[in-house]
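This is the structure I want to talk about, given as structure tokens.
Apart from one protein chain that is not included, each protein chain of the complex appears where it belongs.
Showing subunit A:
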Amino acid sequence: MPHDVSNRAKSATPDGLNVAVLVSIGRHPLTARTRRADQDARAVEMALTLEGASVSLLHAGQHEREHEEALRGYLGMGIDSVNLIQQRPQADVVPALADALREGAPQLVLTGTRAETHEASGVLPYLLAEALGWPIITGLAAVEKVEQGMATVLQALPRGKRRRLRIRLPAIATVDTSAPAARQSAFGPAKRGALEPLDATSEVDEALAAWQVQPARKRPKRLKIVKSSSARDRFKAAAAKADGGGGQTLSDVTPEQGAEAIFKLLKEEGVLR
């Protein structure tokens, strides 16, 4: 796929932008074969299109043959090496990743919103942000410019909306399917790229160990029945917002006021008691 070179974000940082991308082992939804994870690959794609950025890939996990094949999928995008932080299978990778990021000190950390295997809770970026004390932005659609430690980015909102944000670096950003698709992974570079194993202590994930894991039951999908007479109505129904129409938009409020409003809502909804 030809990649548009023109819309690369310019980085005004004198010695280039240092971007770390966290990549995981993906899994094909139909055949369950391991592969590069789609969203993580999009994150790599975004990093590669940042002009003048030096990109490093980080993976915390095991050095296994099957995993290696998936990681090579990222290498095939034109990356020389992936740093592999070795962890035991049941380990909590957050501390190890946080340590590595602290040490590597990238200005921007990119990753997919949610992994395709294991817990796939999507919480990891938040935990990392908390551990490092960095801001986090979700649904990154584009990085427009990086200047004096500030990045101007576009955030994807539902139904194709975009919101322009300015964030202070270093920051963590997650990428979902609204980001541009990843480039093709080429066999040659994938084969030649290196996996650099890094030793790190693995901390057992106590919470996970206590969990009971079983295959998910297939649940019937709820059919959305649209009773309408014309194609126009059906289109409107399909494109309509899914929410109930309630809620309120708060702008120009102090963080305390905002937090208060959220707290109140969570109480009303019975999430917090």
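Definition applied: contacts are C-beta pairs under 8 Å (C-beta built on N, C-alpha and C of every residue); 3 or more make two chains touch, one makes a residue touch a chain; residues count from 1.
Heads up, the rule we're going with is that contacts and distances are computed from a predicted model.
The listed options are "Septum site-determining protein MinD", "SCP2 domain-containing protein", "ABC transporter permease" or "Fe-S oxidoreductase", and the UniProt record of the chain not shown names that protein "Fe-S oxidoreductase".
Note on the undisplayed chain: of the listed residues A:R33, A:H63, A:R102 or A:K161, the one touching it is A:R33.
Of the listed residues A:A186, A:V204, A:A238 or A:I262, the one in contact with the hidden chain in the full complex is A:A186.
Note that of A:G76, A:G112 or A:P125, the residue touching the chain absent from this view is A:G76.
With the whole complex as reference, residues 1-2, 5, 28, 30-31, 33, 35, 76-78, 183-189, 191-192 of subunit A touch the missing chain.
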